[in-house]
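What follows is a structure written as structure tokens; I'll ask about it next.
All protein chains but one are shown at their positions in the complex.
Right, chain A next:
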Amino acid sequence: MALRAVRSVRAAVGSLCAISAPSAGCSPRPWGLRAGAVRALRTGPALLSVRKFTEKHEWVKTENSVGTVGISNFAQEALGDVVYCSLPEVGTKLNKQEEFGALESVKAASELYSPLSGKVTEINKALAENPGLVNKSCYEDG
């Protein structure tokens, strides 16, 4: 996960923009989602612990008004080795669809857009030392 925010709302629609360097770009394959659709994936025993995916290839899992945000396996594969994570400070107020950070590979930067409105309560500090966790474990440690 990348961060946790208070007060979950329904996942937003948007796009994970890859700003590619002029030398070469990568074109993500179109995924199965239609515009406006959100796919819910049941991952745990608790009914409330459902991981929802946005069209931007981010996921949010909410529990007791706290949402946990990360990127999908498809997104981490398209991005390549993450070498730096730019995350907001704890306490930052975010609006749905607002840009809150970026994930950087050697070649390109991918902006992150918040699927929820809320206040950042925690960021994944492990990513400062080990940004590769986003690739190795995009649903748990990264």
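Rule of thumb we're sticking to: a contact is a pair of C-beta atoms (placed from the backbone, for glycine too) under 8 Å apart; a residue touches a chain by one contact, two chains touch by 3 or more; residues count from 1.
We adopt the following convention: contacts and distances are computed from a predicted model.
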| item | value |
| --- | --- |
| Per UniProt record, name of the chain withheld from view ["Small ribosomal subunit protein uS9m", "Aminomethyltransferase", "SEC24 homolog C, COPII coat complex component" or "AP complex subunit sigma"] | "Aminomethyltransferase" |
| Contacts of chain A with the absent chain, listed as residue ranges | 19, 21-27, 80-81, 83-84, 86, 102, 104-107, 109 |
